[in-house]
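With one protein chain withheld, the remaining protein chains of the complex are depicted in position.
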Amino acid sequence: MNKAKLNYVGCSTPKVDAVDKVLGRAVYAEDIRFQDMLYGRVRWADIPHGIIEEIDVSAAKAMAGVFCVLTAKDVPGNNRFGIAFPDQWALAEEKVLSIGDAVAIVAAETDEIAKEAVKAIRVNYCELPVLSNLHEALANDAPQLHASKISSYKKKSGDHYYPLGDGGPQYDKKKRKAEFLHNLKGNVFLHTKVRKGDIEQGFEQADVIVENTYKTHVVDHVYLETESGVGKIDEHGNLVIWNSCQYPFRDRRQIASVLGISQNKVRVIRATTGGAFGGKEDVNVEIHIGLLVHATRRPVRMVWDREESMSYSTKRHAFEIWTRWGATSEGKLCAMEGKVYGDTGAYAGLGIFTIKKCGIHLAGPYYIPHIKVDVCSVYTNNIIASAMRGFGVPQAAIAHEGQMDELARRLDINPLTFRLMNALDVGLSTETGHVMTQEVGIKATLEKLKAVVLKDPSLASYWDDLK
Amino acid sequence: MSVEMNKTILRMKINGKAVEVTVKPTWTLLRILREELRLTGTKKGCEQGDCGACTVIMDGKAVNACLVLALQAESKEIETIEGLGTPDDLHPLQGSFIENGAVQCGYCTPGMLMSGAALLDKNPKPNIDEIKRAISGNLCRCTGYVKIIDAIGKASK
Amino acid sequence: MQNFQFHSASSLEDGLDYLAERAGGCKIIAGGTDLIPALRKADLSFSVTRQKSDQNSVSGSGELCKIVAGGGDVIPMMPKNTHPDYVLNILEIEELRGVTETDDTVRIGPTTTFTEMMESEVLNRCLPLLVQAASSVGGPQIRNRGTIGGNIVSNAPCADVLPAVLALEGNLELHSKKSGMRILPVAEALEAPYKTSIAADEILTGILIGKLPPGTRSGFEKLGRRNAMTTARMNMSVVLKLDDDGTISDLRIVPGAVMPVTRRMTDAEEILLGKKPEASLIEESATLMAESIFKITGIRWSTEYKKPVVQNIFKRILKQLLQDN
Partner (left out) sequence: MKKRGIGVGSMYYGLGYGFSRPDIGSATIEICEDGSVIVRSGQVDFGQGSDTILCQIVADELDIKYETIQIITADTAMTPDSGPTSASRITYVCGNAMIKAAQALRKKLEHIAEDILGEKDLVFVDGDIHSEAHPDKKMSFANLAKACHLQGIQMVETGWFDNSTPDVDPDTSQGDAYSAYCWASQLAEVEVDTETGKVEVLRVIAVHDVGKAINPSLVEAQIEGGVVMGLGYALTEEIIEEGCIVKNTSFEEYMISTSLDVPRIESHIIEIPSSEGPYGVKGVGEPALIPTAPAILNAICDALDVRITELPANLENLHRLIREKEKSS
């Protein structure tokens, strides 16, 4: 059996979707319209933290053209959802923890009426103190935002969720207990430890130590297409939702649970998606569309305005990373210690994994024999932070690359050379003790950069110490 | 609550065809195109002129359809992405976008193409700076613009 | 958007008639780059739920601020009740558009777009400052719609073209059905942020700018966070005339986006007027300009940044103008 040469793999074949896209024919969720379609809108929380005392929807319901107004009591299934674990309400019950909580949803004949109806809903709150950053959330006297026992969520949620996200074939729940704080201590809900070698011995070998605290900020994905979807009941009585997403199967799981129907009665179809970058992993419009279609039995379209997308969509985490690096006078890294705190906002989302991934990549692509890192995920009342392109590693890289340049400067070694001297290689181990095989590419990328710099006088002139 | 208001007949030419449509004074050209005429190739990104996803050509000039009140388009000639080319007869820019990998999620693509077309109509051989400037009102989050600039440059050769 | 009636004026007379009867509740629309975002924002479904935060934003970090590229403005600083009953379109009035000149004056129709300004032979020859300012606005689509008249009458603190018009000592020609025509120096028209002394029944019919005497130089710089589609973090327009012996015989300094209402910095100008531009005097002028600005605005979070930077930008424009021989 001889296979001829590869005809397509390795070639810059034009994209399969390009023709439709340049003709303006690709169908995004908002381009879909059905007869008798209603328009959905959300009444968002008015304050970031407070107890809901009263929701009065009577005026909204009485408006001509309004088909339904739903609040928590109208949720037929389990009102809880969330990717990692169900700490979010589909429609806020008892309290709001973030400005991005939905208090009520409306379906109306036109988008204009839906917007008016949303405004006509009256909500009274008893305001609670707000935790707006890591320091406030970690203070001893900070109010605890979520229930102490995560198991209390689990009981309510049925069995569609796994405490640490998606479980896994070799996943040992008992073993993970130490990491995942089933009994929340304050607002820290995950504490991951990395221990490699002997940190004290490592720093004893160090001739130069650099210590810094890096603070990274919150950013948004800014996909050009805002969160959007359309749903209807199909000819078999199943709920069908076209949306803009990254994983329709997980959307299905969460929609079915909130509606209290089986997953095979829900069909999620990804419409052409106008960018995502991690920001469309979490549910946005899908559950609300499901609820509104379920209640009205009519097609419903829901599209967030840009302002809603910027205000309420998930974000990249703000981190505070304290880290201390040691190197010998010969320029070999010998020890690294770090404390990583990530602000995941009011809900976990994928924040558990994002923050953890930052901590376990803190050493960068370098061999360091002795490492101690503690990673904590922290709840605040900020807007939920979850997945975004890079998933915690961009923040880690800002810290490790800052440290590498500082060490190189102190040691008077060219920064590129210093990286080459410490780059991971076959036989060396990563921060998490993974011993590398033949696939390590970091040195090749640095060597290539070096070659480009040396060949280009305008770049080479910056570094007379690069040889 | 809004009072039902007078609707007015708007007449304009879209992609060479005379069009008559009943509109409310508050509607924008973008809404007319997408929801009334179902020309959904023109995209809605921000509705306040910040992103260029809804760029169309009006009387020869690239404009944001979200910043034109529908009634301001009375008697105007509008070109949208639907009028730029067909599968069998792609506009050179469309072919170049496909060929040069300038399309990713595609949401900025119609607006980019209309800005590119407005540029080439006026300046058939633009240099790189002119191309960059011509699409500087069109945001793209996927491509880093590099392949889009390249594609417009190659289409003009 | 809330309901309104729309009228497209076929002539100035038609427009003035329409306005005379509905002055109170009527907004004039030209390019729409200011008005349409304002109408839309006033009507966002969640703006109501966030009133509290919007108020904070006005008093607190109001400077987060900002202004759309085309001169369009963000709601926190914009009057809240942008709900006109009538909207009058003046874009179809032919006589309000275009650039003309006489021996000593340039006349710019208010609905002349930024793109048309950039392409105007007259402006490129006589008033390049306006061309520079216009080309710094937004992006192509905004410049194809946004107009010089809109930039002036909106009186946004971060306007890009308005400071240049001030530096050129522009006059506004205004018409109303009731009082006919009047001329108003642009400096006198600017009352408060987003507010001018133009009466509700008046239409701006022309911007009149005297041609600069030979040898007069002008400079403009806009500082934004990015290189297109950006609100001015600050901008600056400077007009300078040197006599043959090198003394400064005319100087106009107008920084933009640093004060609630854009104005000329006459105190700083006076330090250099009639003198030779020595380094110490330039320094003194720059310092006084910054102090005058922050006397007006008070100290804000951004003062720490803006105070030195506005001086730096002034000094480098001046340096450039002094070198241009």
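By letter and in written order, the chains are A, B and C; residue numbering begins at 1 in each of them.
The rule is short, and it goes like this: contacts are C-beta pairs under 8 Å (C-beta built on N, C-alpha and C of every residue); 3 or more make two chains touch, one makes a residue touch a chain.
What you are looking at is a predicted structure, and each value in this text was computed from that prediction instead of being measured.
Which chains here would be touched by the one that got left out?
Taken over the complete structure, the missing chain's partners among displayed chains are A, B, C.
Can you work out which residue in B:83, B:101 or B:126 touches the chain that's missing from view?
Checking each option in B:83, B:101 or B:126, the one touching the absent chain turns out to be B:101.
Of A:298, A:357 or A:370, which residue touches the hidden chain?
A:357
Which of these touches the unseen chain: A:216, A:254, A:296 or A:344?
Of the candidates A:216, A:254, A:296 or A:344, A:216 is in touch with the missing chain.
Contact with the hidden chain only, please: which chain B residues?
Within chain B, the residues that touch the unshown chain are 45-46, 48, 50-51, 100-101, 104-107, 131-133, 135-149.
Could you pull out which residues of chain A are in touch with the chain that's been left out?
Per the touch rule, chain A residues meeting the hidden chain are 1-4, 6-17, 48-49, 98-99, 130-132, 165-172, 175-176, 178-179, 192-196, 212-220, 222, 244-250, 252, 266-270, 273-278, 280-281, 306-307, 310-311, 315-316, 353, 357, 360-361, 364-365, 380-383, 387, 389-391, 393-394, 397-398, 400-402, 404-406, 415-416, 419, 423-424, 430, 432-434, 436-442, 444-446, 448-449, 452-453, 459, 462-463.
What chain C residues would touch the chain not displayed?
Residues in contact with the chain left out: 50, 53, 56-57, 60-61, 64-69, 72, 74, 139, 223, 225-231, 233, 302, 304-305, 308-309, 312-313, 316.
The definition used in the following text is that only the chains that are shown with their structure count from here on.
Indicate which of the five shapes (line, ring, star, complete, other) describes how the chains touch one another.
Topology of touching chains reads as complete, every chain touching all others.
Quick check: more C-beta contact pairs in A-C or B-C?
B-C
Averaging only over C-alpha atoms, locate the centres of chain A and chain B and give their separation in whole Å.
About 33 Å, centre to centre.
Between chain A and chain C, what is the separation of their C-alpha centroids in Å?
Chain centres of chain A and chain C, defined by C-alpha means, are spaced 42 Å apart.
Out of chain A, which residues touch more than one other chain, so two or more?
305
What are the residue numbers in chain C that touch two or more other chains?
41
Which of the residues in chain B come into contact with chain A in the complex?
It comes out as residues 1-2, 34-35, 38-48, 50-51, 53, 80-82, 84-87, 90, 94, 97-99, 101, 103-110, 113, 139-142.
In the complex of these two chains, what residues of chain C are touching chain B?
1-6, 8, 29, 31-33, 36-37, 39-41, 68-70, 72, 87, 89, 91, 115, 138-142, 144-145, 227-229
Name, in rising order, each residue of chain A that touches chain C in their complex.
My answer: residues 41-47, 99, 114-115, 118-119, 305, 307-308, 311.
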